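What follows is part of the complex, with its chains left where they were.
The chains carry the letters A, B and C, assigned in the order they are written, with residues numbered from 1 in each.
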Amino acid sequence: GRTSPVSGPSDPSGPLRIGAIPDQDPEVLQRLYGIVADALSGALDLDVSYAPVTDYAAAVSLFRTGDLDLVWFGGLTGVQARLQTAGAVPIAQRDIDADFHSVFVVNAATGLTPSDDLALLAGRRFTYGSETSTSGRLMPAFFLREQGVDPDGFPGGPGFSGSHDATLALVASGTYEAGVLNEQVWTSRTAEGAVDPAVVRYARTPAYSDYHWLLGPSAVDRLGEDLPDRLTDWFTGLSADDPGDAEVLELFGAGSFIPTEAANYDQIEEIGRDLGLIN
Amino acid sequence: MTAVLAAPPLHRDRRRWAWGLGGLVVLGWSLAGAGLFSGPVLNPSGLRQFGRFAAAALSPAHDAEFLRVLAEATLVTVAYAALGAALAVVLGSLGAVAVSRTTWGRRRAGWTAVRGVLAVPRGLHEAVWGLLLVNVLGLDPWVGVLAIGIPYGAVTAKVFADLLDEVPRGGYEALLASGAGRGTAALYGLLPQAAGGLLSYSFYRLECAVRSAVVLGLIGAGGLGYQLALSFASLRWEQVWAAVYALAALCVLADVGGRAVRRRVAEPRSADGSRPARDRVLVVAGLGSLALVAWSWWFLALSPATLTSARTVDQLSYVLDAAWPPATEGDLLTAIGSAAVDTVQMSVIAIAVATAGAVLLSGVAARRPGTGPARWAAGLAVRLILLLLRAVPPPVWALVLLFVLLPGVLPGALALGVYALGVLGRLVAEASEEVDGRPRAALRASGAPPLGAWLYGVLPALGGPVLALALYRWEVAIRDTVLVGLLGAGGIGVLLSGRIAAFDWAAVTTVLAAIVLLTLAVDLVSERARAALR
Amino acid sequence: MAAGERVAVVGASGAGKSTLLGVVNGSVPPTAGGVRVHGGDPAALRGRELRRLRARTGTIHQHLELVGPLRVVHNVNAGRLGSWSAARALRSLVQPHGLDDVRSALEQVGLADRMFERTDRLSGGERQRVALARVLVQRPDLVLADEPASALDPALADEAMRLLGELAADRGGALLASLHDPALALRHCDRVVGLAAGRVVLDAPAASLTLPELEAFYGVVR
């Protein structure tokens, strides 16, 4: 008898397995989701377990195979997962996700000053974050194209630093003259004083929808038709006034959770298809 | 008895020169492709970022909470590594029989075919295997075990076969001449002589399995690789180094254990020659390995049933449906073509750097009994440095090298080169320990200085094994470009991870096929080169 | 060669003695001409046939070609691999089979007490005697011996040649030994074949040759 440290395949009475794509502050993921799992399990009277996964593609695949039931996806990965998994439903997003932004940063040595003209970035060595990051790749590429800049046409091809922090470091080193990252990360790193002075904020993108909780169909089959509503109610009911809830909200960097629906991500889907990131 | 006896003519020399020259030309072409002769490649302003990474090596994270996390991760890593390596050695031993030249003799077609089949599992990186398996098996510990065991098994098969083929064949041929079958002759004439090398390689595989635990994070199993990946994503270098040191410590354990066993096998306790005697240490080591595998099986709660469950079959057919037929658009094929060129250039530079470094360092890194304390300390230091070079994963090397180099093929190539140097340095040092020491001792006895005795007594005998190792590492470097390709470094790895991220399975199939073909081509070229220089 | 015949191959260093023995046991393909052994041509045979032919031929190689890391008992037993199944060969590596035969062969060459020693720890002459013991347990019909006594002192050399002659005579087989010691050749062989630069230049019954004559041969052909 030992049970696997990794959750086994779905069984009828199995727990609700939550997961997340590794994005900002990945090293606190474990703590974050431990707390979320406990709070959820207490409120909904369910067994809840958390599985750490470090790879975007793996998280999407595990959602498709039913090994993960409720996943905190980015905009693009959420769309990918939903398209591959018939019956998946968005549950909730943060208040900031309805109005999300990315910031373009440049190395001070370029002499560029803050401006909204992305065309000046063409011809510079430029890096995105992770390949399927909504805020570090997809939406910035879209806005670049809108201003007539070929998102793949940077000299030597664009870089993919792998994470928002790596983007900051690579722009600071001057290896890349410019880059783009999640505004939330930029704000929190600036607040921590962790941003190298060589990195200068250049531009901010218009708003778009990003992160959201996505629920898979097998959990609904197992745990009841009303599961999506119960989850949405719990998330949207989290209140900053309640100390327990506040801890969860703070970990997510949110003021509150709000309901969301698939249509909010249609733009992302369209751009994803355009860029060949969705088949 | 009327046979006319004449010595066969010598005509290898020209081929040697042709191969040597060809190698140099390819290296020059690769360096040119990396932009070394056209414009700046250095980015001095990134030294500060690089310095942060280097400085953190001296102050690894050591708060209690993090150490506890690391300790847990270590257990998981050990379990996966032990099972993965065990599976690899089992698969490798069976596969070695199937791919060794000794088995096929002069039947080249059969040999080439089997070798080609093996290139498929071998051509894909463990991380790619992990991703593919996740899609079929979901969150199951088998993913980690198989992701390590399958590609390693194929590599092990090839290396075991090469080791057996490289052993002096006098004894083997003498047995054939007295009517022994090929199998039994190999058992008596080749295996005992290759035993040291086989054991050494098996323990080396265990060490690799520990390092490959990086793939385990994918499946949510935790492990040191997962911790390292998390800390790396937020560039917490202190934590990255702590995880690297933990990895390195495990590697040292595998190394020390392997060395002890090898020493006992090479120099069994001198017993009275008239009685049979079993070495108790070896028996304990054997039983201990079995116990470790059994514990790992229990710890991971592996269940063979999942491999054949209906769900697995469903998922497999989903992936196969999506992946077949492969994509054949012209765009994709063009992209693959140019990525393949980058990949080859990157791997050639990597291997040139690693081989040159490994040979230069091997004299110091190799352990030699009966030398002074200064030589011993120097050897230890070099070995530790080599260990760190390979304990830091290639993606980390790629990023920190990218701080000080401009984007392009070069940072990726050097990242792979530095990592491969860590691996090759160790392998070459061990190969030089395995070389017959008597000619060297004979030279020392006539007053030759250490370096001279090494040049004349060891290097010529080392040529074959070093070439074999370097060429084998070349193939690995091709596969590893998957790990470093992303960072603006180009190569087929970018293409693959891009297609995987887009879940474009048909294109993934095409890219994987291209990688396998590239692997196979490298394998065949290597084989030719070695035959010419043998 | 007739049954029971003992033939010495003599010739200067590099004359082709080892190569000749290699052609006879099928490990060196002849560049021209051919040989017939036990009625078959080792260069033409394949697979089982070849193995059967080879199992009837025992060779002591000039460089011995023993497997150094293996214990003496296994190196001796290796002479019997031609008649063992693979499974048996494997089991014997763990728990040596046919110890009695091995022991008696080692006793004949004076090495009974070294049975379980690693072969590469033996002295030069001791190793040569292990190679001899291997042929003794093989019991071949044709014995090919390439300088089987080169590392042995005169007394042991005589003993070794006697054992080889007996082995051949016992089974109605033959002995073909390359020897660079003419005295040994005359004492232990019935016929002497002389080689120079790969060709037979002398073929005479041993009884018709005197020691000085044979010694002179080396001077002549050089």
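Note that in this section contacts are C-beta pairs under 8 Å (C-beta built on N, C-alpha and C of every residue); 3 or more make two chains touch, one makes a residue touch a chain.
All values derive from a computational prediction rather than experimental measurement.
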*Each chain kind shows up once here, so list its copy number in the complete complex.*
A x1, B x1, C x2
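The working rule: only the chains that are shown with their structure count from here on.
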*Could you tell me the distance, in whole angstrom, between the mean C-alpha positions of chain B and chain C?*
44
*Report, in whole Å, the distance between the mean C-alpha point of chain A and the mean C-alpha point of chain C.*
78
*Inter-chain centre distance, chain A versus chain B - centres from mean C-alpha coordinates, in Å*: 35
*Inside the complex, what are the residues of chain A that reach chain B?*
1-9, 17, 19, 22, 25-27, 29-30, 51-58, 60-62, 64-68, 80, 84, 109, 125, 127, 131-132, 156-163, 165-166, 169-170, 172-176, 196, 198, 276-279
*asked:* With touch defined as at the start, can you tell me which chain B residues reach chain C in the complex?
replied: 1-6, 8, 170-171, 173-181, 183-185, 187-189, 192-193, 195-196, 266, 268, 270-271, 273-277
*Can you name the residues of chain C that touch chain B in the complex?*
16, 19-20, 23-27, 30-35, 51-59, 61, 63, 65-70, 72-74, 78-79, 81-84, 86, 89-90, 93, 96, 112-118, 121, 134, 138, 140, 193, 198-200
